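Complex shown without one protein chain; remaining protein chains in place.
Let's look at chain A:
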Amino acid sequence: MTTISPARSSLPAPSRAGSPRLGLRERLAPYAYIAPFFLIFAVFGLVPLLFTFYVALFDWNPIGDHVFIGFDNFTRLFADGRFWNAVRNTISIWLLSTVPQLLVALVLAHLLNHARLRLAVFFRMSMLVPYITSVAATAIVFAQMFDRDYGLLNWLLGLVGIGPIDFIQSMWGSHALIAVMVVWRWFGYTTLLYLASLQAVPRAIYEAASVDGAGSWKQFLHISIPSLRPVIVFTIVTSTIGGLQIFTEPLLISRATPLTCGAVRQCQTLTLFLFEQGFGQFRFGYGAAIGVALFVLVVAVATLNYLLSTKIRAEKKP
């Protein structure tokens, strides 16, 4: 009930004086409207989250005993080289995929927003094809294209005399391959987000700029980017959250060692490490501890990102 009291004071005085019972109902109504979301979130989001914290304190065999061990999972985790390797891989893949993706999307959105573009709807809609393609299909096709001996890419490289590159077995190669898949999948979606807000920018501004002699590049820098700042912040935050949880791509590119993504875990991400421990080795407690660590990492990076990008937005404002 305490949560309602601030709302009461902000309500207009007449209704409070007129009919207190109805007023209470009216005051409660908004909470009732939003309640379904929070109930569903509690059941499918909050409870599993809290349960993960709980499981992380146990040596938890999913089909056997659950032994309470306090924070042992965490002490073990922080001393585990595989964990830090996964953190490194995750951050590397996230940077390699997010930065180019947002840049490509910015440029594409600007081009697609061009007034004289023909077949605009076709181009705009086809951006979404990678997005609606199943991740599994994308991963399988890309893994074949990047194959060392029989891949299309290495065949092309071979034509210009560059020896076959074993993308999946090398660290940077595998990171690049995963990043390419992520960019491929998400650039269209991000482009459309940018495009939607660009279309809210009055055409007249662009026309005025071009009358003043600003070329496409100048228009991009001085009109498109500033007007996109809020949505850029949004996409940075969401792609951070998504990028730090990349799972399917690394799982599927290394068919021989799917759970570790390669013989020396060269592209094993945190989520994949979690899955390997929880469902490959049946160590649910340890897996849950990895989940908690990932949660902390995502919250920390997302907060940092948000602060940085809002700061930039605030400073650049005229």
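Criterion: contacts are C-beta pairs under 8 Å (C-beta built on N, C-alpha and C of every residue); 3 or more make two chains touch, one makes a residue touch a chain; residues count from 1.
One rule holds for everything that comes next: contacts and distances are computed from a predicted model.
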| item | value |
| --- | --- |
| "Cell shape-determining protein MreC", "Glycosyltransferase family 2 protein", "Cupredoxin domain-containing protein" or "Extracellular solute-binding protein" - which is the UniProt name of the missing chain | "Extracellular solute-binding protein" |
| Candidate in contact with the missing chain, chosen from A:150, A:172 or A:295 | A:150 |
| From A:23, A:242 or A:280, residue that would touch the chain that is not displayed | A:280 |
| For chain A, the residues touching the chain missing from this view | 61-64, 76, 80-82, 119, 121-122, 125-126, 128-129, 132-134, 136-137, 140, 143-144, 147-150, 166, 169, 255-257, 260, 263-264, 279-284 |
